[in-house]
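Single-structure report; data block below.
Left out: one protein chain. Kept in place: all the others.
Per-chain numbering from 1; labels A and B assigned in written order.
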Amino acid sequence: MTTAATVSEVRRRFGRTQALDGATFEIGTGVTGLLGPNGAGKTTLLRILATVAAPDSGAVSVFGRDPSVAGQRVEIRRRLGYLPQDPGFQRGFSVFEFIDYVAILKEMTDRHQRHAEVRRVIEAVDLTSVSGKRVRALSGGMRRRVALAASLLGEPQFLVLDEPTAGLDPEQRLRFRELVSRAGEGRAVLLSTHQTEDVAALCQDVVVLDKGRVLFQGTPSDLSAVAAGRVWLADERVGSAELVWRTGEGRFRHLGTPPNRAELVEPTLEDGYLLLVGRFGEEAAA
Amino acid sequence: MSWHVSGQLVTSYATGELQGARAASVEAHVMTCAICRSAVNAEVAPERMHGIWSAVEDQVDAPRRRWNERVLTLFGMSESDARLVSVAPSLHASWLLSLAAVLAFAVWASNSRSGGTTLFLILAPIVPVLAVGGSYGRWIDPTFEVSVASPYPTMRLVLLRSTAVVAASGVLALVASLFVPSGGDVAAWLLPCLALLSITLVVSRWFTLPLAAAGVAAVYALPLLVALANHRDVAHLLLSASLQWAALVLAVGCIALLTHDPMLRSALRRNR
Partner (left out) sequence: MSSVPSTEPNDAALLRLVADGDRRALEQLYSRHAGWLLIRLGRRCADPGLVDEVVQDTFVAVWRGAGKYTGQGEVAAWIWGIGVRRLIDGLRRKPHADVVAEPPQSGAEISAEERVLLGVQYGDLAGALDRLSPELRAVVQSTVLDGLTTAEAGRLLGIPQGTVKTRMKRAREVLREELA
């Protein structure tokens, strides 16, 4: 695995909140999922990696370059694609015009080549049928796709996607996952999410972040294994568990130290995640 | 339709061999029959079809050029730079009209009451500052984050946009000043304006541009307006030589600070 980016003991504070508190991990080719509850520091971390924000302390390296050095920062930006959490669009711009605008920001000055590239990314996210429509007239899911298309301009080697599936309905989310997994072939993709299904479906590598610290880095199956032997089902709530919730079948799933003769079950990725994070956070289990 | 044109007929029509009423019949038929249309279509060389479609695509996709873009290219800006600059909200008709309204109010005030010129001298310098605040930054430009993450030099974008909006709003203010009835004294707003603009750009290193501009404008205008409301002799202050000198010194100092920024050199280098 070739390393695309490394983060080492990064700290960042906003007022009284310590958003990042010594985060350390590595990103290589393929899709890496950054999993964590709201307020974990995911967006801050992504903004630092996308060279939009700077850390208070710690070292960051993208493609072996240091984003705090101006000349190297531009080199990183030339190979980077960024999808922010709340993508914004100029008023009155059509899909084509917006992506063309971002293409100019990516230094594509030749109009003919630029337009061909814009058409290519629009085709890649399957938006050709609306390329003439105003972006603000489209649904949230489609707008995200427009922003994703813009991030794909120039075939960047490193894609940073901030909660790309948030607010999408299940069908849109499936389509997005397909797009992202295709985009991940041959390049490094870092996406943040609080949906464990996204990670299970997409990622070769997972990083769990909470309260500004990295709690885990490894494969999805390693994350599931964290909960090995610590997940059991019962017909009623058992007090000794750390976390309990009702399943679809009307039984109760428990996480924690199982009592004797408990009905142990295979752990899922979500179980591992919840056990590490120690609480449900904003998103309750299904 | 119970019959369709044969291959033979289609070919002789397409080559121009078929004439007269027979050709007219084929043409009339083709207008109403999709199947025969595709038969005729097949007679055209694919390269010719692709070539024309490619040209159609280019024209159809070419983003519509706005009026302010055209003006910018007239002044020698490259097409792509003009696109990036013309998107600035304060270069749009709505902003410019609002700023013009502020100036118009100041002009009216100066014509309708004695001492009204002071109001103009307070408001005129901050109009270009507000325009700069509306050209780039966190709450002003919806694509702010993506702009920062892009290789295009942010400083160049800020400078190009600021220059354009200062020129546009400056022209408005200059025109307005022609209607203010006190002759040469009216030029007294120019140096303070220059000072405020350069201070804004320096302050924008630490605060986002809209905030910097709003802050600088407020710090300058509010105390003066309050003093004016309390019937203090603000005019004397604004027209005094010492204020003009202070403005000049501040402006020169800030510009010196800005030009020593290494980022500036890369920003001013023309795009490849």
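FYI, contacts are C-beta pairs under 8 Å (C-beta built on N, C-alpha and C of every residue); 3 or more make two chains touch, one makes a residue touch a chain.
Model, not experiment: these values are computed from the prediction.
The chain we do not see here touches A, B in the full complex. Residue in contact with the omitted chain (choice from A:L20, A:V130 or A:A188): A:V130.
When the full complex is taken into account, the listed residue touching the unshown chain is B:N41, out of B:N41, B:N111 or B:S240. Check B:V30, B:A106, B:I199 or B:L224 against the missing chain and you find that the one touching it is B:V30.
Mapped onto subunit A, the footprint of the missing chain covers residues 94, 128-134. Although one chain is hidden here, its contacts on subunit B can still be listed: residues 1-3, 5-6, 8-9, 13-14, 16, 19-32, 34, 37-38, 40-44, 48-49, 51-53, 55-56, 59-61.
Criterion: only the chains that are shown with their structure count from here on.
For this pair, subunit A with subunit B, the centres built from the Cα atoms lie 35 Å apart. The touching residues of subunit A, when paired with subunit B in their complex, are 47, 50-52, 70, 74, 77-78, 80, 82, 84, 87-91, 94, 96-98, 100-102, 104-107, 109, 111-112, 115, 118-119, 131-132, 147, 150. Residues 57-58, 60-64, 78-80, 83-84, 87, 141-153, 262-263, 266, 271-272 of subunit B are the ones that touch subunit A when the two sit in their complex.
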